[in-house]
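Starting off with a structure, shown below.
A protein chain is absent from this complex, but the other protein chains hold their places.
So, chain A:
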Amino acid sequence: MASITRASVSMPSLSASVNQSQRRISGMNSVSFPVSGRSMIPSLRLQRGLQVCCAAKQETVDKVVAIVKKQLALPADAAVTGESKFAALGADSLDTVEIVMGLEEEFDITVEEESAQSITTVQEAADMIEKLVEK
């Protein structure tokens, strides 16, 4: 009895974090495992396992977009998405280094030269940030 009570008390917080994870995994319906009353727990573990391979959170992408727009002095309504290439937006090598520096400050990370060189789009930057932040 006690364990069931504990389980039911902790359910709301589990479901909150499950919802957050669901946002990362687009198109995944992860809360439908037909296991007994503790169905939330196996699904959460499964989601955690999947997290590593998923694309960056939208809020990370949004922050990268903001830093890029600021560095390149683009208008706030300029269409910049995950697929946008820095070079195509007008970033030269100095801009790119400044963008990386801005990302380091915003996310409190250090980006090695090798990694910095391989970032060409907003999405790549966001994915790299999430990998570094996870460490």
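We adopt the following convention: a contact is a pair of C-beta atoms (placed from the backbone, for glycine too) under 8 Å apart; a residue touches a chain by one contact, two chains touch by 3 or more; residues count from 1.
By definition in this document, contacts and distances are computed from a predicted model.
According to UniProt, the chain absent from the figure is "holo-[acyl-carrier-protein] synthase", selected among "Sorting nexin 4", "holo-[acyl-carrier-protein] synthase", "Transcription factor bHLH135" or "Small ribosomal subunit protein mS22".
Residue-wise, the contact with the chain that is not shown comes from A:89, picked out of A:61, A:89 or A:126. Not every partner is drawn; the one left out touches chain A at residues 70-71, 85, 87-90, 92-94, 97-98, 101-102, 104, 113-114, 116-117.
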